[in-house]
Structure formats: structure tokens, C-alpha cells
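Here is chain A:
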Amino acid sequence: MEIILSAAIGILSASGIWLLLRPRSFQVIIGLCLLSYAVNLFIFSMGRLTPGAPPIMPKGGFVDPTLYADPVPQALVLTAIVISFATTALFLVVMIASRGLTGTDHVDGKERSQ
Partner candidate 1 sequence: MSRLFPHPVLAVSLIFMWLMLTRFSLGYLILGTVLSLVAGWAYSALHSARPRIRRWSTIPRLGVTLFLDIIRSNIATTRLLLTEGRNGRQSAFIQIPLTVTNANALAVLSIIVTATPGTAWVEYQTDTGILIVHIFDGAEAEHYHEVISNIYEPMLMEIFE
Partner candidate 2 sequence: MISEHLIIAPILIPFVVGALMLLYDDRQRGAKFWLSLASTAAQLLIAVELVVRAKIGGDIGDAEGMSFYLLGDWPAPFGIVLVLDRLAAMMLVLTALLAIPSLVYARAGWGRQGPHYYSLFQFLLVGLNGAFLTGDLFNLFVFFEILLAASYGLLLHGSGQLRVRAGLHYIAINLAASLLFLIGVSLIYGTTGTLNMAHLANLVASMPGEDRPLLHAAIAILAVAFLVKAGSWPLNFWLPTAYMAAAAPVGAMFAIMTKVGVYAILRLSMLVFGETGGASAGFGSGILIMLGMFTVLFGLLGILASQGLGRMAAHSVLISSGTVLGITGFALAGGGQAMLSGALYYMIGSVLATGALFLLIEPMNREDGGIAAMLALTADAYGIDDADMEEEPDVGLAIPATMAVLGGCFALCVLMLAGLPPLPGFVGKIAMIQPLIAQTALPAGLAWGFVALLILSGLATLIGMARIGIQTFWANDVPLPRVLALEIAPVIAILLILGTISFKAEVMLRYTGGTAHALHDTAAYAYGVFATPRAADRPADEEAQQ
């Protein structure tokens, strides 16, 4: 499973990076979204994989931490999801504002040939 997830992270990242380097702002924004999936999975994977044992505790009694998934990366991902959502939204709005003001959707506000 670790191999699959690593590959997934790799493919998401590669697609994201490729798009990040493209000239159209919409490509960049899709790239950022893909990258944020990749990064979220990466953060998540830093706690190692634990299937079927969410960090939800019994009410009382001894807790053996090794039986549960590490909650910290999950909490980090949650925060990261929210923040990347917000910034993606912002980027989107700047993208359309830039398109409106410059007349093009090129990230530089002008076509390459110009």
C-alpha cells in the first residue's frame, strides 16, 4: 500500500508541478489544487499508514497509542486543507481580476509574443 500511495503522491505532484509551470492561469490553479492534494497526502503519510484505526478513543481505559493512527498529521492536514482552500479561492479571484484588467489569461498579463 505504501508503494501505491507514494506513487500516487508522486503522480499528483508531477502533474501539479507540470501545470504550475504552464502559462495559463487556469492551468496554474489546477496545478496548485493537484499539488495541494499531493502535499496533503504527503503530510498524512508522515504519520505512517494505519488502516482501520481512526484516532477516536474509547471513553476511558488504557490507550495503546500504537494501535491507532497518528492524529497529528491528520490535524495538520485539516489546517492545511482549509488554508489551501482559502488561498486557492483567492488565487482564483486574482486570476479573474487579472483576466479582466489585462484582457488575457496568461499569467504574465500579456501574451508571450507581446
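The candidates came about this way: all candidates are chains of the complex that A comes from, given by their letters.
Quick notes
Methods note: contacts are C-beta pairs under 8 Å (C-beta built on N, C-alpha and C of every residue); 3 or more make two chains touch, one makes a residue touch a chain; residues count from 1.
Note that the structure is a prediction, hence the values are computed from the model and not measured.
The candidate from 1 or 2 that touches chain A somewhere in this complex is 2.
Of all residues in chain A, those touching candidate 2 in their complex are 20, 25, 28, 32, 35-36, 39, 42-43, 45-47, 72-73, 76, 79-80, 83-84, 86-88, 90-91, 94-95, 97-98, 101-102, 107-109.
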